[in-house]
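Structure in structure tokens, see below.
Here the complex is missing one protein chain, while the rest keep their positions.
As written, the chains take the letters A, B and C, and residue 1 is the first residue of each chain.
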């Protein structure tokens, strides 16, 4: 079964995500790279730290891949999320989706990052000069049927 | 002025497009990679060939960057398009847009590829076994004011 | 029965450990498990928005607990 869903300790590799989804019958690859920003709500951020419930996070990312296959018609999805300390400017998440046509690839990529932020069990801690704070997400969408 | 708008003879480099738009104040990079597909309307395609009115194409790509800056609030745009022969599976176009937040980056990337296909003076020729055909686009949107 | 409850992110930091073991009754639900966890870990008493999973799938507070599941409780997610 195609698709790459991985929690990674250490730097993320965009090329491996693209390789995992590429193929000669696909004309479009959309990617999303989330990087650690140097500020949040006007406050300088020195680095980010991510923590995950690793096996559940990978399972939920795979579930998002299944949603994309049924909604957008392509099984060619890669979702990589880094855990541990992430320096400003470095990627914390990489998503790649390949499809026959551009609209499906772009819409599926957008769906993947929205769903990842909503339901994948990963948490972010922002480190400031001399302090740190866990970021808590909004109440999630309906998680169970 | 930021931005990278280039017609390229030879392979496209995704990393250079991402480098051109990256920065510590941006949390999101969206990219679109258009690759040569092995079929079109059910017909096997052996390779693609692109031809451009190079200086005008680069100027119109830069104009699209200006549209993105005013609509989506980010000047961090790279658009690269290859000309000449492109083998199946290889990228013919690479777009990268960085923004503070994911929605702007993804929407701007989508805008860029739609506008590129609509107005940038580049033409595609499909090569089949023993024949070839220029692809003609639809009537373009209003091009002049 | 005794169940082991995995904690993540701020909950783990508050508890000072990755998991806690609590005693619950035979017909307990995840909500009962959470009450027992908070009784054991005072630092979690102010937490108002826990999410639950059973065997790595989200579950509601009224989900019954058999004691054989992998149970986890954690705050709203913030990855990306």
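By our rule, a contact is a pair of C-beta atoms (placed from the backbone, for glycine too) under 8 Å apart; a residue touches a chain by one contact, two chains touch by 3 or more.
All of these numbers come straight from a predicted model, not from anything done at the bench.
Counted over the whole complex, the shown chains touched by the missing one are B.
In the full complex, chain B makes contact with the omitted chain through residues 34, 50-53, 55-57, 59, 81, 92-93, 113, 116-125, 134-140, 143-144.
In this section, only the chains that are shown with their structure count from here on.
Once the centre of each chain is set as its mean CA position, chain A and chain B turn out to be 24 Å apart. In chain A, the residues that touch at least two other chains are 34, 113. Each of the following residues of chain C touches two or more other chains: 80.
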